[in-house]
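Have a look at the structure below, then the notes.
Left out: one protein chain. Kept in place: all the others.
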Amino acid sequence: MSKIQDGSMSVDGAIDKMKYLPFKDLGHTKVDNHRELRQGYPEVIYCQGKTTEQIVNIVDSMIGRGQNVLGTRAAKETFEAVARNHPEARYHELSRTLTIKHKEYSSPATYISIVSAGTSDIPVADEAAVTAEFYDNKVERFYDIGVAGIHRIQEHIEKIGGARVIIVVAGMEGALPSVIGGLVDKPLTAVPTSVGYGAAFSGITALFGMLTSCASGLSVVNIDNGFGAGYLASMINKL
Amino acid sequence: MSKIQDGSMSVDGAIDKMKYLPFKDLGHTKVDNHRELRQGYPEVIYCQGKTTEQIVNIVDSMIGRGQNVLGTRAAKETFEAVARNHPEARYHELSRTLTIKHKEYSSPATYISIVSAGTSDIPVADEAAVTAEFYDNKVERFYDIGVAGIHRIQEHIEKIGGARVIIVVAGMEGALPSVIGGLVDKPLTAVPTSVGYGAAFSGITALFGMLTSCASGLSVVNIDNGFGAGYLASMINKL
Amino acid sequence: MSKIQDGSMSVDGAIDKMKYLPFKDLGHTKVDNHRELRQGYPEVIYCQGKTTEQIVNIVDSMIGRGQNVLGTRAAKETFEAVARNHPEARYHELSRTLTIKHKEYSSPATYISIVSAGTSDIPVADEAAVTAEFYDNKVERFYDIGVAGIHRIQEHIEKIGGARVIIVVAGMEGALPSVIGGLVDKPLTAVPTSVGYGAAFSGITALFGMLTSCASGLSVVNIDNGFGAGYLASMINKL
Amino acid sequence: MSKIQDGSMSVDGAIDKMKYLPFKDLGHTKVDNHRELRQGYPEVIYCQGKTTEQIVNIVDSMIGRGQNVLGTRAAKETFEAVARNHPEARYHELSRTLTIKHKEYSSPATYISIVSAGTSDIPVADEAAVTAEFYDNKVERFYDIGVAGIHRIQEHIEKIGGARVIIVVAGMEGALPSVIGGLVDKPLTAVPTSVGYGAAFSGITALFGMLTSCASGLSVVNIDNGFGAGYLASMINKL
Amino acid sequence: MSKIQDGSMSVDGAIDKMKYLPFKDLGHTKVDNHRELRQGYPEVIYCQGKTTEQIVNIVDSMIGRGQNVLGTRAAKETFEAVARNHPEARYHELSRTLTIKHKEYSSPATYISIVSAGTSDIPVADEAAVTAEFYDNKVERFYDIGVAGIHRIQEHIEKIGGARVIIVVAGMEGALPSVIGGLVDKPLTAVPTSVGYGAAFSGITALFGMLTSCASGLSVVNIDNGFGAGYLASMINKL
Amino acid sequence: MSKIQDGSMSVDGAIDKMKYLPFKDLGHTKVDNHRELRQGYPEVIYCQGKTTEQIVNIVDSMIGRGQNVLGTRAAKETFEAVARNHPEARYHELSRTLTIKHKEYSSPATYISIVSAGTSDIPVADEAAVTAEFYDNKVERFYDIGVAGIHRIQEHIEKIGGARVIIVVAGMEGALPSVIGGLVDKPLTAVPTSVGYGAAFSGITALFGMLTSCASGLSVVNIDNGFGAGYLASMINKL
Amino acid sequence: MSKIQDGSMSVDGAIDKMKYLPFKDLGHTKVDNHRELRQGYPEVIYCQGKTTEQIVNIVDSMIGRGQNVLGTRAAKETFEAVARNHPEARYHELSRTLTIKHKEYSSPATYISIVSAGTSDIPVADEAAVTAEFYDNKVERFYDIGVAGIHRIQEHIEKIGGARVIIVVAGMEGALPSVIGGLVDKPLTAVPTSVGYGAAFSGITALFGMLTSCASGLSVVNIDNGFGAGYLASMINKL
Partner (left out) sequence: MSKIQDGSMSVDGAIDKMKYLPFKDLGHTKVDNHRELRQGYPEVIYCQGKTTEQIVNIVDSMIGRGQNVLGTRAAKETFEAVARNHPEARYHELSRTLTIKHKEYSSPATYISIVSAGTSDIPVADEAAVTAEFYDNKVERFYDIGVAGIHRIQEHIEKIGGARVIIVVAGMEGALPSVIGGLVDKPLTAVPTSVGYGAAFSGITALFGMLTSCASGLSVVNIDNGFGAGYLASMINKL
């Protein structure tokens, strides 16, 4: 059975290298979970930087143990390779996420609102949405709500604020969480994205803007970390 | 009646300046709430950068409207001036916070764990604690839990993890939230502090470390923002 | 007659040093104008870093030449010293600005809107306002308009947008210009302020946020540069 | 009909994905306008990061509604695909901009001067010029005016200063706006470019230099934001 | 005989250029040692940025002088070219390192522990391990020890701490050295890696986190510098 | 008995506050050790940010338990207060360190070389020296060895290199460790200092310079962290 | 006749675009000189970002006016295209520079020393050398002089210091200028290079290190700016 390789190596070298790896059997302890989470939902694979073969091996091993699978930042071809063994796999193209569900999680009656500012923020927003849905949360998406078009915020604010917890995704100056946060009184997780150019500094400006927001009940996750926001929102929604 | 002044001006000049301020009556709209929060709990004053006279005026006005009062970053002498009119005021020396409570909030059965790493992080941790208690949450404090003394973490981890939501406060490298977050499965709000020197960069290293933490269910607020963490935790605890 | 000194020297040493200064007579070429502006309105003194004696000398020289005088970042005591020779001088306490007007400028029928977010942004906003008024523009002030209180924006937006040019002043995440800019179609000058702590980075976060704003017709001046915004707005208002 | 896709996806996957997009019909609300501007001139497409197919769809939809079209940062092949349906489309090679004009805007008698420093700054300068011309402003281009060749500035300064509003584009140390700004008394919009190497830091040095310029009447837009400067100048020129 | 070329040139041009190089004979002084080390173990080649031909020439020259060879950051094809002349060469795929050993070094009885956090940190950790083994140190690898899975740390801590010196490799927030350093009392060299995204800033966050660690006996080397850590640990292990 | 206070509070308030501290008895667990070290030598107090009263209490408690005491960054008056109870206390003026020794540690025959570049680096260098001597290491000081005076390096290099481990302290460009490291083959701990102005950036330039040094066997501690270097060197010297 | 194009365009589009360029005839004013230098030696072309066709046109025009030509950062194929028209052209492979000389400059009897630290710094060092030689200065190259091998510095220091002016090129920590500068008393121009990884930050660490050097008579040019150093050294050498 294959083992975990460094993504920068060729597929050909992978089998050989396995002999020297000081790891235990993959089926047992070394599935590389998304951001190493081990404490709660161990079914997540962060696909970026792994070869298709590695991911296929990890998925096979997880399914073999009866786990559900959530793969983030997965290329289309990765999904297709996984789907050959597991035709029940689904691909979520907007966020480049793959999911395989065999068992259900608890499903609260409340919902999570996910708001994003611009078209380019949608991949991150949808990674949050797919993550939250994977854990059987109800999700409401609001993907065309920009700060510069405040009438669209007001049109939807009642529905946005009706959620138990809100995720707001924005790049560039990252002002949307401040505006939404000033209109609702629910926990709000802000996700800066690397969208923008020049003084956007690949998401740093949005990140700092969100951290200094004057709205209350707002906290922030890493740039482009849609998974982290979806996971946290699911955790809060199920409390 | 007095109005809001810029903190850098003398108390003597304050009355005069009031004539030119384009503000409405203080009792009506211009109480300067902590980080401008207007949507939920409007009883918070961010005292830093305001004169004692200004704060006394704001408190009088709030009490006159029947509000509770939470003043953060308040000097001892500010408290003493406030307490002359309102002997029921309390001062929380660790966090330099003042509170006046006339009415109760909803009080959930669950509690909030507040963990901090070093002695110098306590003022921020206690600002979070006093904020959460002001809104009638039960709080458990764990103030001597450092990453370098992992046996202490384990001694307390069951009690820490028994909370509905956890706040972890740390300066320097800010590693404590990662460690706690790997051991519990509750929403965790990380608060970086400006404690440290050299490469600590006044809290930036802790901030970035927390944002890139591999623990799940973790989000971050601004450097030294104990109030923000306490407020968010209260919001989640009362869902 | 006295000359320009380095502000870090004592007033006592100033006279002596003058002998060695390779400058021409103060009355002729060396009035140190605000940010060295020489091309248009040469009546501005940036007072910070100059001694009271220096400023008094410069003002005397300017008045002697029949000029109006605008002094920014002037301490109260500086004003009082100036007012002893020139009782017609006025002090604007909010922005710490002093003005002496003998002659009028052109006064357009249109007005300039100046919007600011929080109490701590008022000194910068009012520096812009006093500057614009010094050049005989009509100014409308909107000083209690925060992003987190969007209903206040809407209440005033028609009046704000009725101006020929708009100045928006904000610290922390600096989101207000994006929101205002999305609701009006007038040239908008954004002024970041150094208000905030932690990830506000003394105005840098606000500055970068404003530069990456998705609102159109928006440009930015330096952190805390109320004078620059007021001067530019006056220039546009008089076109 | 097709919808907006994430630019990182293949053209093949675009049609499929459309089924899951929670957007309204493209012809109605989701044309992705340049920097989300919605308040004034809604005819702008920021082409970078969109597939040719997406842009063709958006253009078709806009023309169908009778709008003019301005597409910035458009590749030659994008233009060619658009021109197959709309032979009246024009391509501006210097700035990689495409335009389709069916209706005229107001055309003021005054003109806009656009000055740039080096050969490499021309694409940004011409994006500003084409934008201003799209909105039917007269534009004068001065594209070979460097700080190190001050005689060229003086040769042209009268014509430059005769404009109603001036745009100055410069990379590297970004000193040109300071020099021009010291010689004219018109509103001046400075555009830093990402031209340069080493300590130019992709435009940051030029950006900061322009923000701290001692010239008055000067404001700044984001790095390489020729469109923003052209749009603002048009707005001022038409006041 | 060939000489050192700039890696950005074609192999074809290399011979010609040699005529103009002011270098002495390669076999004598110009073998480009890893980070220019000249004082102790001169057998190291930093392969990145050198052509295969250059590396083959350097290896031939070193072997001709009877030296051992350690080549770091070597591509597979580089190794294969070297192995054609030197079939005793070994390739270490995890760290992309090549070694040729003819003579032994002193071999202490004590061992070096090398701990790493995530799968993506393994290449750097193994560069340290192969370096230490090249100098005939015993090495114990602990490659699946994450901060978020503290039970795995405890399971192995006795063995980790039994070493004479410890290397800890971590990316993202870089918290692992703090945790390990709090449990052992041996010299600990921390190696930040460029693993992570967003606020990980290509290893800078891990670097600063390690520098501000509250654990004692800890020092830090450059980002991704596995060789440096392995070399230092070997030096300490042999004292 | 007194407890730990926040250093920003008055001595008067210290006793009162103690009642509310959720700490265990100071004599038992809450002595605030230097950078929280708990694993080896628990006798260190980081005095900066603590009141004299706090330090006196901590020292009394430590002496009561029979511990030695090392207090770093201690003001002269702190020492004097401590010395009233413990006349055997010594003050090390160069590094502002206080020590009380009752029991001896192991004392190896080898010595530690401590080299520093400029006069202003001496306080940090001597903190390292006093720390190493506190743990009964022999120390050789070389305090006037600058990069710009390379003849002085050569005069002393044999003695410097005769140590078992070397500490090099430098500010400004921090080049000294590279030069020393190129001449010796011993483990070298580099300590950047915050000495310098302008592009020295309070020690960051020295820190980065040391991390990128091409000398082998070199590692780095935090800016101004003389204690950390001395502690690590002691650890290595006693292996 | 052809004109200057933006380098990002295809060669095919170049002729067409020319029609719209608001430039004067190339033979007259628009030869794009290296870093826009216009005041002294106008024969320099910065080739990076220009197409081969553009460079050929510029060279033809310059030769037509009887000028010498120095082309920096020129690809081999660019040189070959130039050499078809001008067989007297020479290519300097180490620095990727092309030169055509028809007329001589003044040639002082003194020489310029050019010292570099590592193999990867040679391209920058040789750009300086070729530039100085182009202007008919005598140059002595010292290309294998590293800080970590101080004996090599001493072996050559007399010859290095015999120059009228010295250029020192170094990447990584950039310490070499400090060491050389401490041994000679001649004007020294330091050139940081972008060589290094991690905390080298693409030359920024070397740049800052050189700026804070404690050696006197030292000044600094931009990262990788070998031309600038060679030009300045030539200027000083000819005084």
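Should a chain be cited, it is by its letter among A, B, C, D, E, F and G, assigned in written order, with residues numbered from 1 in that chain.
We adopt the following convention: a contact is a pair of C-beta atoms (placed from the backbone, for glycine too) under 8 Å apart; a residue touches a chain by one contact, two chains touch by 3 or more.
Values in this document were obtained by computation on a predicted structure and should not be read as measured data.
S.K.: So which of D:59, D:115, D:129 or D:199 would be touching the chain we can't see?
M.R.: Only one listed residue reaches the unshown chain, and that is D:199.
S.K.: Out of G:146, G:198 or G:228, which residue would touch the omitted chain in the full complex?
M.R.: G:228
S.K.: Just name the one of F:86, F:101 or F:141 that touches the chain not displayed here.
M.R.: F:141
S.K.: Quick one: say which of G:112, G:129, G:168 or G:207 touches the chain that got left out.
M.R.: The missing chain is touched by G:207.
S.K.: In the complete complex, which positions of chain D touch the hidden chain?
M.R.: Interface with the chain not displayed, on the chain D side: 117-118, 146-150, 153, 172-175, 178-179, 181-183, 196, 198-201, 204-215.
S.K.: Of the residues in chain F, which ones touch the absent chain?
M.R.: 76, 93-94, 96, 117-120, 122-123, 141-144, 146-149, 197-200
S.K.: Of the residues in chain C, which ones touch the absent chain?
M.R.: Within chain C, the residues that touch the unshown chain are 4, 6-10, 13, 16-17, 20-24, 29-30, 32, 35-39, 49, 192, 194, 203-204, 207, 222-225.
We adopt the following convention: only the chains that are shown with their structure count from here on.
S.K.: Higher C-beta contact count, E-G or B-E?
M.R.: More contacting C-beta pairs are found at B-E.
S.K.: Report the inter-centroid distance (CA atoms only) between chain A and chain F in whole Å.
M.R.: Centre-to-centre distance between chain A and chain F: 45 Å.
S.K.: Using mean CA coordinates as chain centres, what's the chain D-chain G distance in Å?
M.R.: Centre-to-centre distance between chain D and chain G: 34 Å.
S.K.: Mind pulling the residue numbers of chain E that touch at least two other chains?
M.R.: Counting only residues that touch two or more other chains, chain E contributes 35-39, 117-118, 146, 148-149, 181-183, 198-200, 204, 207, 211-212, 214-215, 222-223.
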